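All protein chains but one are shown at their positions in the complex.
Now for chain A:
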Amino acid sequence: MRAERSSFFGVLGLVGVLLGLRVVLLGAWWWRVVLVVAVVYVVAAAVRRVRPLAAPFAAVAALALMVVWVFLPTTTVVGVPTGATWSAVGDQLSLAIAVVAEEQAPLAPPEALVMFIALGFGLVALVVDDLLSRPVPGAAVGCGILYAGGLAAASLIVGVTPDPLAVAVTAAGWLGVIVSRGGVPTPARGVLAAGIGAVAVVAALLTPSLAAPGLEPTVTSWGRPPADVFGRGINPMLRLGENLRRGESVEVARSITTADDPPYLKVATLIDVDGETWRQVGDGAGLPTEEPLGDIGPDIPTSTEEIRVEIGDLDTTMLPVPYRFDELRGLAGAWARHPVGGTVRSRGDTTRDLTYAASYVEIEPDAEQMRGRSTSMTPGVFRRYTELPAGTPAEIGGVAREQTAGLTNSYDRIVALQDWLRGSFSYSESAPVAEGYDGNGLDVVARFLTEEQSGYCVHFASALAAMARSLNIPARIAVGYAPGRPAGRTADGDQVYSTRSDMLHAWTEVWFDGVGWVTFDATPGVGSPTEFDEPRIEPGTTAPDVNVPDGPTAAPTAGPDSARPDADQTTEQGTGRQSVGGLGVALAVLLGALGLAPALVRQVRRLMRWRRTRVEPWWRELTDTATDLGISVPPNATARGQAEALAPAAGPEVREVVALLERELYAASAPGVDEQSRRTARSAERRLRASCTRRHRLAARVFPRSLWR
């Protein structure tokens, strides 16, 4: 019965790990795997009652049949696998291998991959079930390692917080294993049940909240843009949300760059805002033409990077380009730089299968330089970039002032707003639609800022831009693609980055005099926030390109030629470290919660035993303590025999305790215990501990071996 329970919990823990995989593999694939695992377990458990030896074989058969029935039903004849089933398995295997080799996580797993995941988990479930149904020493520990490893691996692949539900289920499963195998005395069960609940809940709650500051969920699916994603003159903002919510994604571009991190690729600039939406400007539009590098002051360090971009499955007249590029080489067709915003468009050609190379400039000022910059512009232009229509909700300005209270310069204010949005808001593509506040109008922004605090890039970019303008800081919105992700291969030693249709993105650009337009990305989990390094030399000194402390790139406005994807270097300095730290915290909490569980169980057991008024539980506690400390206690010996093994460490008190124990267990009538005898027993316990080194005592607390006896 105990074995039955312990293998149930073992399989439950495995289901927790499976749920943890949902951060890597998106979609509703998992319930079929859970179904397969559940059937395998039930069959194994049922057969074990009748014929224990046959259980693993029955489970293997059940696993094979379930996989075939669930994933390859069409290859069977009335449920019976045929030759076609076998060859289908082969096909699926090669497909699954291809997916694993080529796709990047997170992804929505194709059928073939789900099938092999089901097969894999089924096999592991079978082994776990079999091991836990027999008194294999160390099986519970093995499970713990398996669980922690599984959860950690899933989170590490995509660098996100483990799913709290998965952590809770896994923790509950593992604690169940420990408790059901440990044979905890009955009165302790209630306390233990509470303990299990507490640990599971604490693990589930603590993990995400501790991890949140540094760990933005990067699992995002931006959806596939239709061929005319940015339309011709159509407002891209309106299409963006729709596109983000589409299912699949395709690769729209590949790039190789000399920069440490790939740039944002920009396609459009939105400047004018009315109550409904943000708009691109028409060709002239009364704004000065931006020169690519024209706005960068001589004291601002820069670095020049090379990029080569191959456009794939993307049909649009707007070419994704890095900000602040100087010229595009090798581009076929009639393309022209937009005078404002540094973007490129054609009058008829589309981007499909185009290739170009470009050099672009990244600015690398330090924070002190940024703080010293004003945001002044030519008055007419300044008005365009700071204008908010009449009827703009007052909350936007209110929130902005609230969040920047006490800050004295524009740069610090923008950084504060950006970090607030990234840190306190959550990313959701569906919430705005479900709650009816989709769009980028200012009413929506107000509601997003004050109530919902959940949305996708459009909301974050609009909110930051609107708040900046409310503080009289010139700001606009850029639309394009978030920085590419490593494609897993290199070309001529340079990393190849892949940009997919679901990485469609919107961010904010803010004007600083003598620096130009600087990118700020307020969307949690996408790209990286801009935060320039504090000066290492004297403020204001122009550092040479090479050694410049990294700063995110900011792009000055003006020339059509500026190119500047932000975030490159920031990633390493800021977010990178932050995420690693956050991930570390999350893993530490997870492992800590799992790792401390045995200590908790052991401690509860210990306290329960000392509360009893019989010698026998005391004696068990003494022998368990000795076992924890690494003193070997002969398991089948009589109490007297065990006492002789303990006496060298625990002193003569153990013999007294054994005398009491013997009387209690074997005499016709026992006198009962008094405080004196409890003191004797506890002093034996103290002596046992004192006889060991500090290291042994610590090991005994953290990893009590007696639980696995």
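Assume a residue touches a chain if its C-beta (ideal position, glycine included) is under 8 Å from a C-beta of that chain, and two chains touch if they have at least 3 such contacts; residues count from 1.
Everything below uses one rule, namely that contacts and distances are computed from a predicted model.
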Quiz item: Which protein name, taken from UniProt, belongs to the chain you can't see among "ABC transporter domain-containing protein", "ANTAR domain-containing protein", "Fatty acid hydroxylase domain-containing protein" or "AAA family ATPase"?
Solution: "AAA family ATPase"
Quiz prompt | Omitted-chain contact residue, chosen from A:R5, A:R485, A:R663 or A:R682 | solution = A:R663
Quiz item: Touching the left-out chain: which of A:A84, A:V250, A:L607 or A:A637?
Solution: A:A637
Exercise. Mind listing the chain A residues that contact the chain we can't see here?
Key: 616, 619-620, 636-641, 661-663, 665-668
